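Have a look at the structure below before the remarks.
A single protein chain has been removed from this complex, and every other one stays in its place.
Here is chain A:
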């Protein structure tokens, strides 16, 4: 408690020095604020008194806050105490932020010009926040929030004590509000006009926000490159845009193996909502000849994948007037799945490095293009007669099908191939360089 108090003090002082601008004056709301419980599921939504339409007015709300019962609200109380003393200081990390009216947020989200999904439901936001870690206030990892829109999750994250949240908002119309919030706060929130899914584009077009290069983003944020084995430096949370879901996942996979783009800065952890069918493909196991493909195998090889939560499509607000059609699939596809993909610490080793990982990717892709082919045939194609030898070394059956080989086994196989002299002349190596580039993900 004492540490917290001192922290608060520091914050107050710092903000006094660093923010000569007074925070925007608050309009006094004429209407009496009636506390309203939005959803029963919420744990502590007693604060959702909204004072008038339009801008959130946290201070106003804070004074009327009901008695705290949990730790966060406890902290909020102390914040209230401070704020009473000094009306013009920026909000600290213990100030409770008002999430705004659900209806209003929905409307705002629906005004968005590009078709996207948003988290508006406070309960959902809370749930996501909880999944991002029990120890948000102690974690050093920066949280990148992709396309927050009206900012419900942003506020929920801040409310739960997240140390540092960076919102990457691609849509201009949402920026003013977020920036206003940024001003209110004291460095816990940074707002960048950037679309996470347009980082490092390959196509033509001008490099203007929201398109951006990763090194600019990270340099601006003061995040430096880290070792692969270091702790997770950045947690990304967001919803993968439906239209580019698959290509984004591929892109991330390529940069992961090459340690480029965001992965230059260490093992960036993704917490993404992806469609259920894509999740099922991601997690397909060997033997499932239809769905086990290079895509899933490589992700499983590279990351520890964890399903955090399933949420029905309907829980999200769509910006389009028309319903965003849920893609049909043979696989069940009733939910969006919150999936955590943490790159494995031991992904890279002496024999697998970012410089030859592209060959591994190519090898797996070639193998799994046809799952019912015999692995030994593939290997023989790359280097005649070496197939049986390698399989023997791996301790595998001679007639094993490519679709029956586990991701980890592919990795081992590649390490053997890479060591073997016979493959040096193989065209496999030449192929790789060309093809990953063709994809365009550098």
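Definition applied: a residue touches a chain if its C-beta (ideal position, glycine included) is under 8 Å from a C-beta of that chain, and two chains touch if they have at least 3 such contacts; residues count from 1.
The criterion applied here is as follows: contacts and distances are computed from a predicted model.
Enquirer: Which name from "Electron transfer flavoprotein subunit beta", "BUB1 mitotic checkpoint serine/threonine kinase Bb", "DNA-directed RNA polymerase" or "ER membrane protein complex subunit 8" does UniProt give the chain that's left off?
Expert: Its UniProt record gives the name "DNA-directed RNA polymerase".
Enquirer: Hey, which of A:260, A:305 or A:331 is the one touching the hidden chain?
Expert: Going through A:260, A:305 or A:331 one by one, A:260 is the residue touching the chain not shown.
Enquirer: Given the contact definition stated above, which residue among A:117, A:164, A:235 or A:365 touches the chain not shown here?
Expert: A:365
Enquirer: Spell out the interface residues on chain A facing the chain that's missing from view.
Expert: Touch set of chain A with respect to the missing chain: 204-206, 215, 246-247, 250, 258-260, 264, 353-356, 365-366, 369-370, 381, 384-385, 425, 427, 430-431, 433-435, 437-439, 442.
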